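All protein chains of the complex are present and in place, except for one that has been dropped.
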């Protein structure tokens, strides 16, 4: 029995270690903070982990000792304990009181710490310099960069880019069901709830590419509803922003031109927008600069021409249940559309 | 005989329209009715409202848009004898919003789609058809007409009739023969561009604008050479200044209208290309200042969250030079319009004492429920007073000209905002009011409706509506859905008003007999005492009336009142489109407001002409 | 079972009857009628209790199979064993079945069987209601599972958040079945709670004052009160959901004046106490088993009872910690943080008392005690991760991730299933008259314990490194492959443990 227990413990420890070593650094990890908020939360996490581990070990030690401590033979209780053995009862009661008080103090401390971090993480909202409006839809993210001058606002999808060190206010809305916006490396999650407007603040501390994912079950493709977050230096961000404001470039060659024609006369135009063309529907993501994005289909596939073609050819294979239909384009048409879309940097 | 009269009338008209030079030569003292009006009353500028010759050559009667006839044979004492002189069926059963025209013994009627033009010979008994003209517009235009296939009338000038067809053509026809002179295709129905407005002819130019603000078109007003149909200029309502014809002449009163390329920068990128601002309403013209005044319709889509910014130059009033189209001033009545409040209603040119000084003003009962008085030379807002129930805005700041919106009533995505007054069609839609210089009152046929509104994400698919809102309308406070208010522009208050069960969608007509005519959607054609509002006479027409009544002097010298019946329009869509009022959002919410209309009237187009019985 | 008394029985509302006549009449009314129909219409609390237990275990096994299917799907990245539609139905059915058709009913079943015996009465109060509750429960469960087998299983999660579960986003009848099942099972639970409360308060044997009733009965009593206060919330909300879906009301439609968050408030007002509804009876198991095998009376009877009360009371004040991410006012959230953490105090007291009992006793490590020790090891870990989740900032990272999955499996399996297995081993002779094999029991325990930890411990890490819950698939290269594979392997061992139990039974 004990050997089995030891084995189990060993297996558990080994498993835990392996996992911890591989997992900590990641593009979607709360333990690898890259932003002010996530950093504070991770700090709190390690603190909680430390304190609670100590408590857990204490309990386990108590249990272990209680189970295996040597006992005098034949000392069995007869009848109610209260009368028979006051000393041990008294000792245990004192222990219980101490234990309860200790628990209370620790809990009070932890509550206070949690509260302090909560305030700190919140406190940044007022100082945001940039406002991004994220609208969740089944199953992708519409991202709007708002600006006091309306013509300097623009829209993208499934991708947020932000300048390093600048607090960014993210306004969160939903158009269908409840989703949750979660970029663990930068901050904890906030829900997007139809009929409500929520807010969160992101402040990236360092450059990098992070991944966010919907964290509230939202139907068929909850699993494939991710977004990329790119933290970049201010100047590169500004350049990117300026480029996003421009309309889509004109087709560069005959194939692209043919693709553009197909796009504008087929099912594509019913759902998508490409600025600078007559396509301006808002069912699906804005494709004005689709080729400049890091991934396709809400973080399902990395962006490249092959994946783009595969996605258009049979979206239902890649993301069953997605709103993007199988359009039945002929191979020629598909080739053209892919060439055209790939030119939209 | 008839020809001679006709020619005389035409000559007279030609003179009136020849421009400010000739208009100014006429001395005001020649003008009997206005001269008799005391100076503390509002009067239309004589140049824009010349003496009545008994004809009716443009839907608004004159450039000042008073819809006032100096015919006084029919008056309060004899109107009860008024009876039908003759009728004429147009054969079309859609909404008849047009005003008949009468020029020297001939009456011209333009029907809704398919936009046939009839000339009726008034000199003969029963007014037989003299000629008719069928422009044969494209049938599919019906699918992109937002609010029934209406047409608001033709315009007559220089022996020619000008009118628009639903499929975006402007056509000139020889008035005498009905021969087509020219036609110009101005818009593309595949993008949702239609034309329903009545043209206005100013100084040899035919001014027309497009409809389709609900289809994501880009609004414009264009001037066509009356002789050839060639485009003289075209002023867009959105986009770069060069397209909007904003140049060195542009001197708006308010600073917020003054910046370069506001027509682009006040929109999200590219949104101005499908941003609406159509010019489908009324145009007035002041020959003295040589300015035309026209409104621009709502920005598209309705859902305001999709178009942050002021959305210039939609929802406002332009003053332009008719020769070049260059803008003189602009005032945005509804910046960042929240409720489909097209600013295209009639613009009455009145010289009005304001704070002791006589100001040249333009008066507009606006969709948002205020009577605006603007200085027509500068665009300054002199006053804006509510004439209907309003809870979506809290008045206009006369210093800045800004309309104060009520935040709680602003449309929201994903939320039904309840009980917004007025509705999307406004306190008053296109149906024009009339002004009588004798009473000094403006007669405003309007509505008393409120609505629930929910914004939704609008998808632009070319040729389909671009709206993004669900609306259901219902009766406003008091339960009456319509009202005719007599507005005193001096006191800035209602003199009297008459409540109507159904919303009013017809124009008003004031006559020198101190009568006021209008029709209701259930088919009553009514005459009120213009001073008291007392109902003196009513007649039940075959179908609901949404047309514009006119008064004219017939070839026999008698006074006639004419009106088209034929329910329809946005308000009557539930009848003409045979909609199902169980769906309260049908016809963009109108079905709910007039769910009982199907029980009260049926469709059918008919001209009614009334006269007093001939004395033997 | 009928308590015989020496004196003639005096009935307040009837004639005085002799002992024999009383006995005859009572036997007539309480006896199980003959035949199939008789069997079906039995109102004997022991028979109903056994049926409840067996039915609940059947549902436990079914839901466990679903869990295995999910673990197979998630054993590696981008597996296509299950379609998203199937997967969503499966995880919904797993959660729903475990919570509504297994955990609560099985605890009530033990109460139905044991409480009357422990307070010394001949039958549970309202025996017909008791039988009714079973049939309603069975109807609800069968309805749900038949729907599931016919491809109309709910697919919106056991929490069925609107608007996803609402009329627009869940077409068809799937959610209707779910919501009706909720109403059925909650009616059953409410009925049983009323019976337990009345039994404990009105039918105790003479001389059994409240401070002498067994801790198990205390646990069931507090639980029953919690059920009475908590279950109506979910019944009301599930009925509101059905009305929204079928007759077009707007309780949860934000557009027309409803609120999507109303559902969450109502659901978690039930949903959090639900955890204690499952856990408190289990503490009753522990407090029954421990003194027996520690061979020492339980330490701190009064403290344990007070802890039960405290837990029962506090359990209603923390539901918002399920909603920290919904953007509720922050000050309010902080209150719920404090309240959620406070619950650690009564739990800590209980743990201390149990360990103290063991400490001072002379334990015999029979299977039931093994399970109790396993319970302490596992449950304390779950409780401590619960303290983390009570903190708003930490919850904002861990909420709706595998960390939470790990946490509540530690709490629920640790806090309820371990004691439950212990209780089965402990009371099996009483239920059936047969002892279970100790050898198989040990195998059962160790397989279950190891399998459990192997399955769920890695999930803590998975959650922290970013894996959200309720995903049917996940991309490769996220660092999630290893822990997931480990968890799936653990699930197999866990299943082996359960299989051993089945074999033993």
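Order of writing sets the labels: A, B and C. Residues in every chain begin at 1.
By our rule, a contact is a pair of C-beta atoms (placed from the backbone, for glycine too) under 8 Å apart; a residue touches a chain by one contact, two chains touch by 3 or more.
In this section, contacts and distances are computed from a predicted model.
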### Task
Determine which name in "C-type cytochrome", "ATP-binding cassette domain-containing protein", "Putative spermidine/putrescine transport system permease protein" or "Phenylacetic acid degradation protein" the UniProt entry assigns to the undisplayed chain of the complex.
"C-type cytochrome"
## Note on the structure
Not-displayed chain touches, in the whole complex, chains A, B, C
#### Entry: Residue among B:218, B:446, B:472 or B:494 that touches the chain left out of view
B:472
### Query
Just one of C:172, C:332, C:429 or C:503 touches the chain that is missing; which is it?
C:172
### Query
Per the definition of touch given earlier, which of B:206, B:579 or B:607 contacts the omitted chain?
B:579
### Summary
Residues of chain B touching the missing chain are 139-147, 214, 414, 416, 452, 454, 456, 459, 461, 463-467, 470, 472, 573, 577-588, 591-592
### Task
Just the residue numbers, please: which parts of chain A touch the chain that's not shown?
176, 194, 220, 265-267, 269-271, 281, 283, 316, 320-323, 325-328
### Query
If you put the missing chain back, which residues of chain C would it touch?
33, 35-37, 40-41, 85, 146-147, 150-152, 163, 166-169, 171-174, 244-248, 250, 253-256
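Simple rule for what comes next: only the chains that are shown with their structure count from here on.
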### Query
Where are there more C-beta contacts: A-B or B-C?
A-B
### Query
In whole angstrom, how far does the Cα centroid of chain A sit from the Cα centroid of chain C?
31
### Summary
Distance between the CA centroids of chain A and chain B (whole Å) is 55
### Query
When the C-alpha atoms of chain B and chain C are each averaged to a single point, how far apart are the two points in Å?
71
### Query
For chain C, what residues touch not just one other chain but two or more?
254-255
### Summary
Contacts with two or more other chains occur in chain B at residues 414-415
## Note on the structure
In the complex, chain C touches chain A at residues 83-85, 88, 156-157, 161, 163-164, 168-169, 254-255, 259-261, 295-297, 299-300, 303, 325-327, 330, 333-334, 337-338, 341-342, 344-345, 348-349, 351-353, 355-356, 358-363, 365, 373, 376-377, 380-381, 384-385, 387-388, 390-401, 442, 446, 449-450, 453-454, 457-458, 461-462, 464-466, 468-475, 478-480, 482-483, 486
#### Entry: Complex contact set, residues of chain A against chain B
146, 149-151, 153-155, 173-175, 194-195, 245, 247, 269-271, 273, 275-276, 278, 280-283
#### Entry: chain B residues touching chain C - in the complex, by the definition given at the top
414-416, 454
